[in-house]
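Starting off with a structure, shown below.
One protein chain is absent from this view; the other protein chains keep their places.
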């Protein structure tokens, strides 16, 4: 009966490598458990993801693994799913105000931002000047990661001074050009650049290198993409935040399939993985190290 | 419109000391105009004299810089078209002002559509439109879209629109330019009818015979200044011309031209072009055969919608043909695009200058050289600036095109000079066959005269010239031989000496083929 | 439209097949597409699914109605996505009684806030105002619509972000969410009909009547066909042009409200990219970007076509990447088909 089980695997946007990886992991795990999947790309739009969920319900899927594009906006669609007795497991991001979500597996972005902050405290005990490269304005991961960073730093405003806070829209070229501009505008360079994702961090790295400031300025990204890991390995980025998307995804699928096939609800819920900052020293903890030759 | 018997002597409209400047041009300086109720008043002048500008001021399309307007004895302020309409000043503009995507009926009553509740009353609208269009002899389904009409048909819609209004003064800016004899006749009857109802008409034309036939008084402008006014009965055409041009212009002669027909250059055999596969009424050109000879001017005459333009376009490869052959110097040639036509030495000066010939966003130089660039191009596709300027200069002199500089935007040349630029574009390719469609539409007598003589010269130079004209005098003056068309068919052919207005009109309106 | 060409009648009153084909090309294309999807995946035809599709398109649809007016005047509006977000946030803020208590849950929210009627009103006012602002720039500063609304796209998005302080506002009372999630009545076979669908169809009928049977509507066509001529014919071209952007703004405001109700949340990134989807829908529906030609009927079809496309591809589990490729191709093909059909009709 495993064969005729089909689940929906939906992520916020496949334009971000992070979610591409997440989707891939979900599918792999599903295949391993002999479960078919329907893929869905939210295309950064709650209505689009809602449409996909609704279509899947029509399709008669037995379960849904989803990383909601928005905590609130996806609630109605997932509520419908629950009403139709389609079990839902959320990954990475929660959904608010829906009764009867089977489980949430995640390491939320605020914690990730906090991890970046903690890394600062640890590595710059006596303070630092910081450039904060924020993600796409208004997008929930951008908001949460930024919030996390501030949660930590705002308690030590005396020592840790954010000299510039600009958005680079999660995009590498803007990470580069914005950093270029900021550096040109500063009499003395900052100590650290904190970026809300690896793309922007890697862009910033190119800018810093171009000014030969790479040994003065440390850069921390977010998402632990293989490219970032490679960069850390080769002494580029100082670090990145690992949220174990693969682990989350696999765990989520296991929980869901276990419930569908054996009616067993998970004992622990929510399943929370604490994000960590990866550096040269603990690179071995990186989930996707394997993908880096 | 209801009759109002008005005292014929007190002026209905009095315009004093009007000046209007456009950036770079002073279009009008201290012009005055006086129009009496129930008269037809001709406003004359060369291209660019300021006629349309003055009329647009009366219509509320332009604001004058200075000057006063008195209407019905009261000083009035005409700020926008609506004001003019409120006063009963109705205008037929020189450039068409129809809404292409609306029906004939909607265009006639635009802004005044009969409504039932919040809705347009279509039945009433169409039936009222029918009445008006019938009155001016345009018998067509009022639900047809205006964009599907020919130039002349559109002009008739304009007239219908004007007549449908509560008019006291009807302004007509070159209404006959796009019309052929029969419509012109009809228009004159309409004007007479208007006068009878005490409605005044201001009439602009470049055809002076029309002034003599239909108008009571004339006012002449030159270079935006008033030259004078006169009673038509007191003056002769030559006087008017002297007022307009400031010198004598020989009008009727053929410049001592004697036709000597050379070898056959162009031969068209059984050419047919369907307008639309599934609408038999739309056949544009049916089974037309004709020949054009070197050194000869061939005229093609007909009423509007006769298919002349369509024939010209088909020969030139601008429209696809459904059957028939085209031979150049005896050899059959395949012409499917204008490029083909040009390669085989055919040129076409289209009927609608602004829409089909001019590049209004460009200067005179690129406009004139556009078709001839190949000849001016050197290595790597570079256009030789010197050669190009030389070319433009040559034709400026040859055609005496009045321009300030080659870099002047072609848009602010007068109609006549614009037409010369277009002609020059084709002469620069020295074609074997030159087809000119309505070559003098909307250009003044002096310029017209020059264009005519130019066409004579071209024929002398051994080019086969084909002239399409809706103006019979022009046809009779220019052509050595005239082919007549009706409903897409050739209805006859006359040598010049045998052709008269009567014989032509007969062929335009009857189907039998004369020798 | 009571014009010969649009009703597919020939001059001589008979029936003109090509005319009909030209008029109904988008519909034919839609039906073919639906046929294919139904054949590949019978579930596609389930009433539940079709109702879903209709609800999904209803917001695009509302926008497309306004866009039809804009494009008929040969204009364009790229700012609607931003206005949707902007208006949605405004409505949410009102409903929550200010930005402070943005996450207060449903129950007490209604207590704090000013209720949905005011919220809806404010959303519409914001949208209309935004539209008027752009209409002003277009008619008075004489800046082409593409540029003005490109600027507006950036400016209003910025305004929305500023207003939201980046964060979403969510959790509205049932009266509010009813507008996006509620149902109005139940039809036999089909089932419950969602509110947004009804709103969309109501406005569609209204828009059709206005465009085809009122002076104003006819004048919109006129202005689109030839502005200068329209002016000289005594039409108030500026006013009419202004009005279509105001109308578009009104629709965007309303859509913003309904979207927030549907998602039970308003955020600054809402509505991103809607402008292109909506313009595509309108053009697929046979409206000419050069103005003067187009119908509401076509727009409705075009909107549904895009919705069916997205739904059908997901239903058939097509890879998301491939989906984008197919959608791109279909958009071009649909318009190509329409153009071809029109060209076979009596040439203008």
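Chains: A, B and C, in written order; residue numbering restarts at 1 for each.
The working rule: a residue touches a chain if its C-beta (ideal position, glycine included) is under 8 Å from a C-beta of that chain, and two chains touch if they have at least 3 such contacts.
Just so it is clear, the structure is predicted and the values come from calculations on it, not from any experiment.
Visitor: Just list which of the chains on display the missing one touches.
Guide: A, B, C
Visitor: I'm checking contacts with the chain that's been left out. Which of B:56, B:396 or B:425 qualifies?
Guide: Within the whole complex, the residue contacting the unshown chain is B:425.
Visitor: With the full complex in mind, choose from C:28, C:143 or C:201 the residue touching the hidden chain.
Guide: C:143
Visitor: Among B:95, B:193 or B:374, which residue is in touch with the absent chain?
Guide: B:374
Visitor: From the listed residues C:67, C:153 or C:315, report the one that touches the chain absent from this view.
Guide: C:153
Visitor: So which of B:407, B:460 or B:501 would be touching the chain we can't see?
Guide: That would be B:407, which touches the missing chain.
Visitor: For chain B, which residues lie in contact with the unshown chain of the complex?
Guide: Here the touching residues of chain B are 22-25, 316, 318, 338-339, 341-342, 348, 350, 355-363, 365-366, 369-371, 373-374, 376-377, 380-383, 385, 404-405, 407-409, 411-412, 425.
Visitor: What chain C residues would touch the chain not displayed?
Guide: Where chain C meets the chain not shown: residues 78, 137, 141-144, 146-148, 150-159, 161-162, 276, 279-280, 283, 289, 319-325, 327-332, 335-336, 339-340, 343.
Visitor: Can you list where chain A touches the absent chain?
Guide: 14-17, 19-21, 134, 137, 164-167, 171-173, 176-178, 180-182, 184-185, 199, 202-203, 206, 210, 225-227, 230, 234, 291-293
In this section, only the chains that are shown with their structure count from here on.
Visitor: Whole-Å distance, chain A centre to chain B centre, using C-alpha means?
Guide: 71
Visitor: Could you put a whole-Å number on the gap between the CA centroids of chain A and chain C?
Guide: 33
Visitor: Hunt down the residues of chain C that sit against at least two other chains at once, touch-wise.
Guide: none
Visitor: Quick one: which residues in chain B touch 2 or more of the other chains?
Guide: none
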